[in-house]
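Here the complex is missing one protein chain, while the rest keep their positions.
Now for chain A:
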């Protein structure tokens, strides 16, 4: 392992079965039982499953019906996001005692860059140990951690000794670790990509490493280049403490599949209202409207349109969304509709100040 890029110390902290653990913590009667946080309705999905439930094959994002089938004893608990947020906040405060370079990925996951840290501790492994202990002392919850030289490896490593464990991949071990890693464990490789990799004879990091950059780019496009570098231990993405959201969206799964646009208009109205509320809350406006359509066979269709100006008002969002809806015939009945707004006016910090005075003279659409 050469030193041709700056050596960093990155920790990925991941709470174990976060939502489920919080519920078990707050409700002692649920402890030791298989529980799932999420809706139990026909169309509900599991947001998180306790380790007891995972033994039965209950996974997050699984439909509640299937989960119940896998584990008849499964107890469904309604999510309480405010409570999770509160605990997440406590945990984050612990992180900030060590470094300001904290990039939260969600309520239960974060990257920390401890190359330079407030405690002056040179060992990231010991810091991770300390942080996990502090989390347990403060909240009574278990966390796992991965420690390595970049975000990618730290993320993968945190999974290795889960639950309630940690794994350090030292700089000299990085290449071996990646070579031995199963391809489906690569962060960014999902079910579909993994299948594709298998067909190309790629099963481990070692197989992946043997492919040329050109080959990977041909088969996986832009991600191909990412895989090529990542398997060589190159992942330069910094820990971004102030992650600015790239898009704001809202979506809705329907209890019954919808087959006519007329019924969808009413739903879009609700979704647009919700989106407007979220935009108001984050004080943003965006230019690109994307309509997401999930058909009853789970195939996904997205349609987007970029306007020459920023919008945040419901009427305008709805108008563009309707246009996108009617742009093409629906191929099937629809189970989910979503609208998101990207190209937000918060994106480029340097420009935002000037943008206050920016206004766009509209033209006739000749």
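One rule holds in what follows: a residue touches a chain if its C-beta (ideal position, glycine included) is under 8 Å from a C-beta of that chain, and two chains touch if they have at least 3 such contacts; residues count from 1.
We take it that contacts and distances are computed from a predicted model.
Per the UniProt record, the absent chain's protein name among "NADH-quinone oxidoreductase subunit E", "Beta sliding clamp", "Recombination protein RecR" or "Glutaredoxin" is "Beta sliding clamp". Set against the missing chain, the residues A:192, A:262 or A:362 yield one that touches it, A:362. Residues of chain A that touch the chain left out of the display are 285, 307-311, 313, 315-316, 319, 345, 355-366.
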